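Written out below as structure tokens is the structure these notes cover.
Every protein chain but one is kept in place in this view of the complex.
Note that the chains are named A, B and C in the order they appear, and that numbering of residues resets to 1 at the start of each chain.
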Amino acid sequence: MTTSQPFKRIALISRHHNMDAAPVFTNLIKHLNKQSDIVYIQKKTAENLQLPPHNLSIIQDDTLANHCDLLLSVGGDGNFLNTAQLALTHDLPILGINRGRLGFLADVYPHELEKITSVLDGNYIEEQRTVLTCAVSHTEQVATYCDTALNEITLSPKQGPKLIEFEIMINGQFVCTQRSDGLIIATPTGSTAYALSGGGPILYPSLNVVVLVPIFSHNLSSRPIVINADDTITIQLRNAGGVQAHISCDSRPCILMSACATLHIKKYEQTVRLIHPHDYNYFQTLRSKLHWESKEHVGTSAH
Amino acid sequence: MTTSQPFKRIALISRHHNMDAAPVFTNLIKHLNKQSDIVYIQKKTAENLQLPPHNLSIIQDDTLANHCDLLLSVGGDGNFLNTAQLALTHDLPILGINRGRLGFLADVYPHELEKITSVLDGNYIEEQRTVLTCAVSHTEQVATYCDTALNEITLSPKQGPKLIEFEIMINGQFVCTQRSDGLIIATPTGSTAYALSGGGPILYPSLNVVVLVPIFSHNLSSRPIVINADDTITIQLRNAGGVQAHISCDSRPCILMSACATLHIKKYEQTVRLIHPHDYNYFQTLRSKLHWESKEHVGTSAH
Amino acid sequence: MTTSQPFKRIALISRHHNMDAAPVFTNLIKHLNKQSDIVYIQKKTAENLQLPPHNLSIIQDDTLANHCDLLLSVGGDGNFLNTAQLALTHDLPILGINRGRLGFLADVYPHELEKITSVLDGNYIEEQRTVLTCAVSHTEQVATYCDTALNEITLSPKQGPKLIEFEIMINGQFVCTQRSDGLIIATPTGSTAYALSGGGPILYPSLNVVVLVPIFSHNLSSRPIVINADDTITIQLRNAGGVQAHISCDSRPCILMSACATLHIKKYEQTVRLIHPHDYNYFQTLRSKLHWESKEHVGTSAH
Partner (left out) sequence: MTTSQPFKRIALISRHHNMDAAPVFTNLIKHLNKQSDIVYIQKKTAENLQLPPHNLSIIQDDTLANHCDLLLSVGGDGNFLNTAQLALTHDLPILGINRGRLGFLADVYPHELEKITSVLDGNYIEEQRTVLTCAVSHTEQVATYCDTALNEITLSPKQGPKLIEFEIMINGQFVCTQRSDGLIIATPTGSTAYALSGGGPILYPSLNVVVLVPIFSHNLSSRPIVINADDTITIQLRNAGGVQAHISCDSRPCILMSACATLHIKKYEQTVRLIHPHDYNYFQTLRSKLHWESKEHVGTSAH
């Protein structure tokens, strides 16, 4: 950690709808107002939250880049992922404040006001997290990269768990044909999210790698594959009875992919800039989230 | 194996559509005609196959019980599962003939005419395979058991991989709350199908057990649980943002399940009667299907 | 639960060595003395514990059957497994008292004196748990079954993780040849112990089944197999460079197995009789031991 420029112009981003979030916001806003030059609230956030009267300036998404120097994501890791889309568009860093249990991304509690003050004063750790982008193309068509994912891109059958068949290529080289319920392509950030449930490894966040995790592969010797994040991944959906697939970025609504279409995945040119408080410790988060603290787990056989 | 009553009245069941299946059928029919009193072809099968002129009697599903003593399922394991529905309704045994690679259920090749002859003569092994049945009920409603599964019943989110939250009860006793992409409830027969891709164990076919296999559980210490097949399983879908779920029996089209609805699963009163040739060997099938024959797999470290 | 004969003659069994266990014992003994006709302490237990002066009768292992009607195992699940050996020899039930975190087997805390009183008064649940026994034989030799396991029998290379090669037969039928670091053969009781770490399923305790869990098989499509507990399992160690194996029951010191020797495993004629307090709930133990209570585990992608 080094001391950096303080953050003076903050924008609050949240997708909370429930009224019981209001006191948390009111308290947080009061605190932020003391320290910052200006505190904005995203227009959509303000509409959802229906806060009691406050003196925050409402800001439209398209002017974020010009008026702010930090996005404050208030909610869980899901909210953080949404905020990350804005952060990429406007090249702004994010600090994640978590109302519930600490997350991998939103790692400050709203009541930790001193910690927040310290971050705004410039005492923070900044991390660059790899982002993926994808495109779906049909024959002859040029692929237009259109969506980004901080966690993962998921290929899955259009309806329920259903077998799809596809070919995986890496840098144009054929890897394998897979018959499965789909495939997760995760960044290191996403390696502790959906990909982990699927048997993927934990990837240290700063690694320049990506992992491909098969979803219930019919081939029992399929395994997660870790590749260079600079590799391009191409996945061609085979025509198995006209089955269609869904492409989803960070679990957002999906792109439909027809049989024979091709999914292209590559590293996005920008990274998401994560702001952590100065005492941030990745392994501490891992231990806490994955219950590595407690002593005994399975019944012992004396051994 | 003991010699039993010969099968004299056979019905062919297949969902093949492609014309290239015709020669196989023509040859098989010729052979069957020599040995059987009468060979029927299911009406729907006949329509799909568009066989060249033949002397088979066409039979409607609702008269199968009165006119036949054996269903001949011609196709893969998928076709066998469909045939199993008829077999249950009409209390008939099934012999599975597999056009492609041998399956777990359809374990005779169409060219093994002597083997088929021998089975029809009464030299076969008959197995009773456990079947599950399920019902979905809403508040206060009495559950009507409506569908059966020889392999598995799958609970999955209505759209793509998406978190659902539900409570599992066994014999009315609370087991756990699960947040996952769904749950597979598999019979021993189904333990080598979809449940196996999901990390479930292989269950020896004659065991009176059922396995619950979580699909990508958020709780990393979730594990498959094997229980008595006579236990009743109840699954209540929690209302997490109105998410709906699909219930699917042997991958057939689904029952929709609303938030707060309850899924009931129990053993069906009947079993599916599998007919195997006299040299049937379950472990041989396992070795062949799961590639346990070959010697070396992963790279050795001298050890 | 039904009310049964009260337990009047109790024997304390523990392998605690450390002095700080003494107050727990002193308090427990005081309580037991009030309620029981006689409280014994196993000779070895007394020697290890070096309790302050007490009025317990010291009892030798070989007279347990005649003088006691309940073994009180004080320690963790490991201690319980040791006590189970005595319980089998003398056909006595066991109540497990756990000084640390509750176990799968030892499920009463020493301070739960009312619960203990209630059990001794005859208000308890008794379970019969399946036990395995094994023998190693060399060519032509008759196998002498010599050791028993409540949790599992483990076949492992004599030294460190090292490949061994062996053939598995079930009821004399060849299952497969396996090249791995060994094999765990676990009872339902053992399914939540070592076998669970190895990827085995949870088996409901009352099932009459056994699971074979490969240890790091070279064949990536090896899977745990659940079979009938009445099946006999035979494992023949191949001669791969003279590698020897260890057979271990419930992690106790091992039997050495030479290349080409055969390991025989079958269900033991007796069961271990587990005594639980009347509020015993297997699934509650599972949830607690496997951390199924807590809400969130892996980072979410909004989904």
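Keep in mind that, in the parts below, contacts are C-beta pairs under 8 Å (C-beta built on N, C-alpha and C of every residue); 3 or more make two chains touch, one makes a residue touch a chain.
Note that the structure is a prediction, hence the values are computed from the model and not measured.
Asks: Given that one chain is not shown, what are the shown chains it touches?
Replies: Looking at the complete complex, the unshown chain comes into contact with A, B, C.
Asks: For the chain not shown, which residue from C:187, C:251 or C:285 touches it across the whole complex?
Replies: Answering carefully, the residue with contact to the hidden chain is C:251.
Asks: Hey, which of C:31, C:129 or C:162 is the one touching the hidden chain?
Replies: Hidden-chain contact among the options goes to C:162.
Asks: Taking the full complex into account, find the residue in B:33, B:48, B:82 or B:137 that is in contact with the omitted chain.
Replies: Of these options, the touching residue for the absent chain is B:82.
Asks: To test your reading of the contact rule: which positions on chain B touch the chain that is missing from view?
Replies: 76-78, 81-82, 100-101, 103-105, 151-152, 190, 192-194, 196-197, 220-221, 223, 250-252, 289-291, 294-303
Asks: For chain A, enumerate the residues touching the unshown chain of the complex.
Replies: Counting over the whole complex, chain A touches the hidden chain at residues 161-163, 170, 173-177, 179, 196, 199-204, 206-207, 209, 211, 218-228, 231, 281, 283, 286-287, 290-292, 294-298, 300, 303.
Asks: Need a quick check: the contact residues on chain C for the chain that isn't drawn.
Replies: Residues in contact with the chain left out: 154, 156-162, 180-182, 194, 196-199, 215-218, 220-221, 246, 248, 251, 254, 290-291, 297.
By definition in this document, only the chains that are shown with their structure count from here on.
Asks: Centroid of chain A to centroid of chain B, CA atoms only: how many Å?
Replies: Centre separation, chain A to chain B: 39 Å.
Asks: Between chain B and chain C, what's the gap in Å when you average each chain's C-alpha atoms?
Replies: Distance between chain centres, rounded to whole Å: 36 Å.
Asks: Multi-chain contacts only, two chains or more: what residues does chain A have there?
Replies: Expected reply: 194, 196-197, 220-221, 251, 290-291, 297.
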